[in-house]
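The other protein chains are all here in position, but one chain of the complex has been omitted.
Coming up: chain A.
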Amino acid sequence: MKQLTQRAATVELAIESALQDLGVTKEQVEIQVVENGRKGFLGFGVKQAEVLVTVLEKSKPDPKPAIARVTESTQTFTDDGEILSPVTKAPQVVQQPHIKAKPSENVVDIKESERVPEAKIYNEKDAIEETKQYIEDMAKEMGIEDLVITYETKGKYINFQLESEKAAFLIGKRGQTLNAIQQLAQLVANKVTKQFKIVRIDVADYRERREQSLEQLADRMADRAVRTKRQVALEPMPSYERKVIHNALSLRLDIETFSEGKDPYRHIVIKGIE
């Protein structure tokens, strides 16, 4: 049986492109939705839809069953289009020439998109190593000798985890120093890569703890806004900390949040709704 898993922004799009890849119509397949897509909030928590498309055996035009079975058993995901075209050639080429053309286009697409990440990964490695070195040098000059850096990449994000005895010193007051290091590291990273990268640096789970305290702060301030019936302005924060607060308060119906001012003085204002 021929199966294909396809990911796309929505379920409809995933099905459509899966059908195109397989070169079959909707009637010839069984569709199983593996994952419903999620739009997310401010680009946060976006999830792609995933469908599993199974071609039904009996409805498939099969003039040479023996050959078809062999190719089916050996095929892999990326080979779908290529193998499919000789099998479906005889019955379909006359009626619907454009369908045959599309799968072969898709084959080219897949191959190209496979090649691009390879080059990207290579570039990325350079950028990450350079950035890591930069952070190490900087920390050493600040008098931190026992720094250990690990990193992971996730799309355009590069996450660095730092470990040191003097974590507090690296973080600074309200993460000032850490944010400064992060900002400079991002500049260095983007100097090397062509693709835009976002560098995130965390020391000893500081970000996670900060996120929790921000959420608590957000709730407290929201309560105050409701109680006093006045707007509550928070102190200026970098964009991702503001996002944490917006996000935390997005479910509350009794207040609304917005940001005022220009970076680096941009701050959140919480307003009660009457």
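We adopt the following convention: a residue touches a chain if its C-beta (ideal position, glycine included) is under 8 Å from a C-beta of that chain, and two chains touch if they have at least 3 such contacts; residues count from 1.
The definition used in the following text is that contacts and distances are computed from a predicted model.
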item	value
Per UniProt, the name of the complex member that is left out, chosen from "Diguanylate cyclase/phosphodiesterase", "NADH-quinone oxidoreductase subunit N", "Heme exporter protein C" or "RNA-binding protein KhpA"	"RNA-binding protein KhpA"
Candidate in contact with the missing chain, chosen from A:K191, A:R209 or A:R230	A:K191
Which of A:Y134, A:Y151, A:Y206 or A:Y240 contacts the chain that the document leaves out	A:Y134
Touching residues (missing chain, whole complex) on chain A	130, 134, 137-138, 141-143, 169, 172, 176-177, 179-181, 183-184, 187-188, 191, 262-264
